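Let's turn to chain A:
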Amino acid sequence: MLFAHGFGCDQNMWRYITPAFEKDYKIILFDYVGAGQSDVSAYNPERYSSLEGYARDILEICQDLQLSDAIFVGHSVSAMIGLLAAIENPGYFQRLVMIGPSPCYINDSDYKGGFERTDIESLLETMDQNYIGWANFLAPNIMGHKDRPELGAELTESFCSTDPVIARQFAEATFFSDNRRDLQNLHIPTLILQCSEDIIAPLSVGEYLSQQLPQSKLKVMKATGHCPHMSEPEETISFIKEYLSGSM
Partner candidate 1 sequence: MDIDLNMVPGYCFACQEGGTIVHVNQQLSNDLGYAQTELAGNTLDIFFPVSTKIFYQTHLFPLLKMQGYASEIFLHLVSKEKSLLPVLLNVKRQQNNGEVVYVFIGILVQNRKKFEDELIAAKKSAENALKENTLLSQVKQELAQNLEQLDQQLKLVKKQNEELRQFNRIVTHDLTEPLRKLTMLSNMLLESMSDKVVQQKIIDRLLFTSGRMRSLVSGLQQYIWITETPVHLVSIDLKKLLLVLKQELRECFHGVEIVIELQTTQVLEGDWEQIRLLFYNLLENSVFFRKPEHKAEIIISVYNVRLNHFTSLAGKYKFVDFIRIDVRDNGVGFDPQFREQAFELFKKFHKEERQGIGLSICKKIVENHSGTISVNSKPGIGTTVTILLPNALLKDPAIHYNLQKHE
Partner candidate 2 sequence: MNDNMTILYVDDDPDDREMLSTVIHSIEPAINIVYAENGVEALEYLNTVVNMNNRLPCLVIMDINMPYLDGKETFARIKNDPVLEHVSVVIYTSSENPNDKAFFNSLGAEFYTKPDNTLSLSRIANKMIGFCN
């Protein structure tokens, strides 16, 4: 089972979930470049300005570990990242589990992603304000922290060891992405875990996904908010187990 974290933290966000599966599966956890213990110097802004760059991270892990028939569990943006990886190389995965996924966050003429463009821009402004202490003033983006090693230690205090500049780019790449036309190209059975009252991935989006994704199953959870694997781990585990056992 390969677990891909979403925003706001690193692989530790799965710590309430993985113990339930340790007995039956080999558990693979990783941090994307820029999060957790990853090597920040490996960050390439061109590559990670779109979700395809993150999908490459997953494909590279799968190739290195020679995975096949793995179960991919992705939270939030990682659901789409996993989708892109699975379309490119279906041989790595037998099942996808998407927690709180959305293929497009911005409303369209006949699609309700949940947000207007201005909402996303305010979000990015908020994130800018949170990174003001770290930003390299009057210098082009992303000088990296090689020049200021003391910053590395302080990061753990503030943002759960996520590099703040990279986190902001990640948010930008995510919230302006549109993967709706990729959905029909996925041919791997998928579980969609939909939270009640999740503003990031609302019910209408979950329903849209289940219609567009061939071979998908939509389950609406009692959990509210956007992180059921952290706020309601029991319910999350039980849905995943039910799905994997084939009895869903």
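For anyone wondering why these and not others, all candidates are chains of the complex that A comes from, given by their letters.
The rule is simple: a residue touches a chain if its C-beta (ideal position, glycine included) is under 8 Å from a C-beta of that chain, and two chains touch if they have at least 3 such contacts; residues count from 1.
Small disclaimer: the values here were computed from a predicted structure and weren't measured.
Colleague: Looking at chain A, find the partner in this complex that touches it; the options are 1 or 2.
Modeller: 1
Colleague: Taking the touch rule as given, give the residues of chain A at its contact with candidate 1 in the complex, in rising order.
Modeller: Per the touch definition, chain A meets candidate 1 at residues 6-9, 12-13, 44, 46-47, 49-50, 52-53, 56, 76, 84, 87-88, 115, 119-120, 122-123, 125-130, 132-133, 135, 137-141, 157-160, 167, 171, 181-182, 184-185, 198-200, 224-227, 230-231.
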